[in-house]
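Supplied in structure tokens, the structure appears directly below.
Shown here: the complex without one of its protein chains, the others still in place.
Right, chain A next:
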Amino acid sequence: MPDPFVLRALAAGIGIALIAGPLGCFVVWRRMAYFGDSLAHSALLGIALGLLTGISSNLGTVLVCSGFALILLWLQHTRVFATDTLLGILAHAALSLGMVAISFADNQRFDLHSYLFGDILTVQVRDLYWIYGGGAVVLALLCRNWLSLTLMTIHEDLARAEGVRTFWVNLMLMMLMTIVVAVSIRIVGILLITALLAIPAATARQWVRSPEAMAILAALFGLVAVFGGIFGSAYLDTPTGPSIVTAATILFAVLLPLSALLKNRFSF
């Protein structure tokens, strides 16, 4: 029987993998990887907010990331700069602001490293509530809007012409990303969240023929990466967050050429 902290780590990892798989598909399809990364950078400001005001850092992260997403939407609407310029400005502004704010806090117990790369082995039961509560919200909304989102991803105006309220669905997707970022910081850290979203989904792509199959397979690959990463890090005494991403990368590196070799004969 593994130690309780390993069980909690596994439970957290499983939860994140199950959410990250389906959401990661949209990150890959809608080219949101850079957006996810910027969102994660801005999370540091949320953590600082948590430290300064005493509210939960999860809540602080959700608040700051939502603000980040809304400012981005508004700036995109003004059409003065391209989105990647805006993201570059906002992400690093929020990151720097976060670091400056943290320096004002009484930060005896602040461990920057654990926020950058995650600290899954110190996950508490309270964190599990956040992961599974947030995850349930994310999956429920994702399932409910799945067809609209998929159609929008293929052609936004076509979806709009067929009655999808694209602005709101877009906003919802951004908010779901903020939740996932907020709850996964403990697992893989700010710098690696996008990898957890993008790598399993990208790995699944070559093996599927339908959007739904890609979401399910991405969640499965995420699970494999989480188990591989946690047990691998215990065995080799390596940092857990980066080990999970490394496991996901190994899976990607093995399966991509394999699918080409098999000429996509095994697709779901």
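Here is the rule we use: a contact is a pair of C-beta atoms (placed from the backbone, for glycine too) under 8 Å apart; a residue touches a chain by one contact, two chains touch by 3 or more; residues count from 1.
As a working rule, contacts and distances are computed from a predicted model.
Peer 1: Consult the UniProt record of the chain that does not appear here and report its protein name from "Nitrogen fixation protein NifU", "Zinc import ATP-binding protein ZnuC", "Succinate dehydrogenase" or "Phosphoribosylformylglycinamidine synthase subunit PurQ".
Peer 2: "Zinc import ATP-binding protein ZnuC"
Peer 1: Out of A:T83, A:T122, A:T150 or A:S259, which residue would touch the omitted chain in the full complex?
Peer 2: A:T150
Peer 1: Could you tell me which of A:V28, A:L121, A:V180 or A:A248 touches the chain that is not displayed?
Peer 2: A:V28
Peer 1: Could you tell which one of A:A82, A:L158 or A:V254 touches the chain left off the display?
Peer 2: A:L158
Peer 1: Would you indicate which residue among A:G67, A:G88, A:P211 or A:G228 is in contact with the undisplayed chain?
Peer 2: Touches the omitted chain: A:P211.
Peer 1: Residue-wise, where is chain A in contact with the chain that is not depicted?
Peer 2: 28-29, 147-148, 150-151, 153-155, 157-162, 164, 205, 208-211, 213-214
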